[in-house]
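Note that one protein chain is taken out, while the other chains of the complex remain in position.
As written, the chain order gives the labels A and B, with residue 1 at the start of each chain.
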Amino acid sequence: MTTSTMYLLATAAVLVLTVGGGVGLAVLFHLGSQLVLGDGRLPRLVPQRVIVPTEPMAVLRWRREQDEERMAVARRVAAYRSGATVLIVLAALTGFEYVMNLVGISVFGLFVIALVKAAIIVHYFMHVATVFAAGDGH
Amino acid sequence: MSGSTAVHGEYRAALRNNRLGLWLFFLSESFLFIGILVTRFYLWGNTRPELNQLNGLLVTIVLLLSSFTMNRAETALVQNDRKTFLNSLLVTVVLGLLFLAGVIVFEWGGHIRPSDGAYGAVLFGMTGMHALHVVSGIVFILIVWNNGRRGLYSSEQHWGVEACAIWWHYVDLVWVFFYPALYLMGQAIR
Partner (left out) sequence: MRTFFKLGFVRGLLGQVLGTLLGMGLVTGMRAAFGYSPLWLAEPAWVIGGLLGTVGFMVGVGALTDWAKWAGGLATPMHHGAPAGQPEWTRYFAVDLSHKVIGVQYTVWGIFVLLVGGLLAGLFRVELLQPGMQYFTTDRYNTMISAHGIIMIAAILLGVGGMINYLVPLMIGASDMAFPRLNAFGFWINVPASLLLITAMFVGGWDTGWTAYPPNSLRTALGGPLFFLGFYTIGISSIVGGLNLLVTVFTMRPPSMNLFRMPIFVWAAVGTSILQLLATQLVGLAMLMLIVERSLGMGFFTPVLNEAAKALNSPPGDPVLFQHLFWFYSHPAVYVFVLPGLGIISELLPVFARKPLFGYKWIALSSIGIAFLGFLVWAHHMFTSGMSNYLRLPFMYATLIIAVPTGVKFFSWLGTLWGGKLTYPTPMLFVLGAISVFLLGGLTGPPAATITTDLYLHDTYWVVGHFHQTFFGGFMFPFFAAMYYWFPKVTGRKYNEALGKLHFWLMVAGFWVMSLGQIWAGLRGMRRRIADYDPALGVQNIQIGITVAAFVIAFSILIALYNFIVSARSAEVAERNPWRSRSPEWQIPSPIPEHSYAAPLAVVGEPYDYGLPGSVYVRMELAGAGD
């Protein structure tokens, strides 16, 4: 095997690995982010066939339904996403306090970080505001 | 029609009482945990025993993840997504058990015994009292999961799920303070 062939093969391997790995990672990331950030369902890889009506009133109704559905999806996505955002922030703060402790941080500083984390949990996860609401909704 | 409105009104009044009551209980429990933290600082001062840092970070992350899945379960119920609701509850239970395993098997199985001076007493006191609450949370989640499986909660009326969720978050909240108090604050003494 000549040197140039080896170079060719090596380049091809690197290309395949990077592109393939990149695509694979992207798919994984996409699926994962859909799971974590999306509406909680695996996305359809093959889009559903949509039959668009032609009669004018039906078109209007179809568009309204489409809008409502999109809004509902958006609300659902937002609800799930806020939980994930809180998770990411809390994890980052935990990592931050761990690293800062290696660097050197005072007890007071650690307490401040813990208080920030606690405030986030109490507000976003425990919905403390509902205590002061007059018993409506969950 | 008026009957169902009355039921709904009753439910709302009960919900208001329940929420206030549970939060007052959190306030009360906070005094318990503050008392334990005070004990830690009173006895340990600015020192701490040498503990397995990796284990501490891992259990913290696991508990944080379980808080997230609990939140996800509650959100799913509100969105009428029963499957995600039930699955997330089970994932939370598994994560809670992992946390317990991390504490009981790896932390309690380390080189410190409960009878080893203030280090042993406070370490086992803090983790033990917290683990007790984790166990209560896991039992609570299993009850809610069982009732959820039988369709007893709707997206409008699910105080049981809400109580279970914020109880679990409260257990996580306690750990937010216990983790740095046990693993990070002060000088590690060998």
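Just so we're on the same page, contacts are C-beta pairs under 8 Å (C-beta built on N, C-alpha and C of every residue); 3 or more make two chains touch, one makes a residue touch a chain.
Keep in mind that what you see is a predicted model, and the values were worked out from it rather than measured.
K.L.:
Which shown chains does the hidden chain touch?
P.N.:
Result: the unshown chain touches B.
K.L.:
Of the residues B:Thr47, B:Asn80, B:Ser136 or B:Ser154, I need the one that contacts the missing chain.
P.N.:
Residue touching the chain left out of view: B:Thr47.
K.L.:
In the whole complex, what residues of subunit B lie against the chain that is missing from view?
P.N.:
Residues 13, 16-17, 20-21, 24-25, 27-29, 31-32, 35-36, 38-39, 42-45, 47, 49, 111-122, 124-125, 143, 146-147, 150, 152, 160, 189-190 of subunit B touch the chain that is not shown.
As a convention for this text, only the chains that are shown with their structure count from here on.
K.L.:
Between subunit A and subunit B, what's the gap in Å when you average each chain's C-alpha atoms?
P.N.:
Going by mean C-alpha positions, subunit A sits 24 Å from subunit B.
K.L.:
Looking at the complex, which residues from subunit A come into contact with subunit B?
P.N.:
It is residues 39-41, 76, 79-80, 83-84, 86-87, 90-91, 94, 97-98, 101, 107, 110-111, 113-114, 117-118, 121-122, 124-128, 130-131, 134-136, 138 of subunit A that touch subunit B.
K.L.:
Name, in rising order, each residue of subunit B that touches subunit A in their complex.
P.N.:
12-13, 15-16, 19-20, 23, 46, 57, 60-61, 64-65, 67-68, 70-72, 75-76, 78-79, 81, 84, 155-156, 158-159, 162, 165-166, 169-170, 172-173, 176-177, 179-180, 184-186
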